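Please find one structure pasted underneath; my questions will follow.
Only one protein chain is missing from this complex, and each of the others stays in its spot.
== chain A ==
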Amino acid sequence: MSDDDFLRVADVSKWYGDEQVLEDVSFEMDRGDVTVLIGPSGSGKSTMLRCVNRLAEAQEGSILLDGEEVLSPDLDVDDLRREVGMVFQGFNLFAHLSARGNVALGPRRVLGLSDADAGERAEEQLDRVGLADQLDSYPAELSGGQKQRVGIARALAMEPKLMLFDEPTSALDPELIGEVLEVMHGLVDEGMTMLVVTHEMSFAREVADEVVFLDEGRVVERGPPDQLFERPDEERTGRFLERIASHD
C-alpha cells in the first residue's frame, strides 16, 4: 500500500439496515490499472462500485481517489461523479433522447458546454465506440450491444479519470458481447483506469492487473489473474471459478 495509489479503498463497510453487505473491503489501483471484481450474486460487487461514486453511502472506511477522500461529508458528490464514469448492466439510457442526446446531456448540463460543443463531443465519443452511423437513433431502435456502447460513450463524454463498469455485458445476447468488450479493450489500450465487475473471465485474464474476489461482502482473495485463476489460495475462490466456468 503506497501513498500515491490512484484509488485506495480501505476497510470499507456498509450496512443496509441491519444487514452488512460490505465488510472491511480494501484494494488499491494505480492510474491506468484495470481491476476486475468477481463474486457470487449478492456478494456486494455493485454496492462496492456504487460506494466509489457515492450512489451508495459507505458507513465506515475510506476511499481515496487521486488523494481526495470520497467519503468526506464535505465533498460535492456531483463534482465527484463528473470525474467518475459509470456503465450499467441494464444500460439505463435516457429513453427520450437520441444516441447523440444521451451522450450530450452531461456535457451540456453538467459541464456547461454550448449545444453545438456538446453535440460535437457526443459525435466524437459515439465515433469512438463505433456508432458514428447511429447518432440520431433512439434507444428503442438500437440493439443491446449498441445501447451499451452508447452507455459507454455517455460516460466517456464527461472525460472521467476513472470508469466503473457494473456487469456491462451480462444483459447481452452472447453474439453482442464481443462488440462491447472490444470497446472496453480499446479503453484499456488508451490507458483508462477501470474498475470492472464482470464474469467475462477471458477479458479479466487478458487485461486485468488485479482480480478481487468478493464473497458475502468480504474480500476473500485478490491477486493477478493468472495466479487467482490458476492457483487460488482459497478453496472458496476455486469453487466459485469452477461454477462460472461450467456456465460458459
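Just so it is clear, a residue touches a chain if its C-beta (ideal position, glycine included) is under 8 Å from a C-beta of that chain, and two chains touch if they have at least 3 such contacts; residues count from 1.
Here, contacts and distances are computed from a predicted model.
The chain that is not shown carries the UniProt protein name "Amino acid ABC transporter permease", picked from "Acetyl-CoA acetyltransferase", "Zn-ribbon domain-containing OB-fold protein", "Amino acid ABC transporter permease" or "Hydroxymethylglutaryl-CoA synthase". Residue in contact with the omitted chain (choice from A:88, A:165, A:203 or A:240): A:88. Check A:44, A:61 or A:139 against the missing chain and you find that the one touching it is A:139. Here the missing chain is touched by one residue of A:8, A:121, A:154 or A:222, and it is A:154. Listed by residue number, the positions of chain A touching the unshown chain are 53, 55, 78-79, 81-82, 85-86, 88, 90-96, 105-106, 109-110, 137-141, 151, 154-155, 158.
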